[in-house]
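With one protein chain held back, the other chains of the complex are shown just where they sit.
Now for chain A:
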Amino acid sequence: MGNQTLALCRAAPYGSALAREGIEAVLASAAMEQEVDLLFLGDGVFQLLDSQAPEAIEQKNLYRNLMALPIFGVEQLYVCQHSLEQRGIHPDQIQIPGAEISLVAKPGKLIAAYQCVLSF
């Protein structure tokens, strides 16, 4: 087993370019056969909501990009349970077909298990 990488997605989808930069880095790594898992926490959990309407600000839909993760071979997504609760988001509201979404109560413990962590 090679280096296992975890990408932290901490930014809201359109407030800055960070969310998109992160997803693009993950997709590029996956295309190069690198194994990457994702952890959404903080405002990053907003990226997972399917009710995004970025056409109004002439942006591409980040959620559509996230839906491509399984076909790029990224199938394990972690979501910080506390971040969801703080923002009033029910776990049923976040679904990515083909990906397994696991709620995490102790993100620190998860992060510590990875050799390489990228933060976006």
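Criterion: a contact is a pair of C-beta atoms (placed from the backbone, for glycine too) under 8 Å apart; a residue touches a chain by one contact, two chains touch by 3 or more; residues count from 1.
Operating definition for what follows: contacts and distances are computed from a predicted model.
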Missing chain, UniProt name, options "Phosphate-binding protein", "Ion-translocating oxidoreductase complex subunit C", "Sugar ABC transporter permease" or "Sulfurtransferase": which is it?
"Sulfurtransferase"
Specify the residue from the set A:Ala12, A:Ala68 or A:Val117 that touches the hidden chain.
A:Ala68
Residue list for chain A contacting the dropped chain reads 24, 27-28, 30-31, 33, 60-61, 64-65, 67-68, 71-73
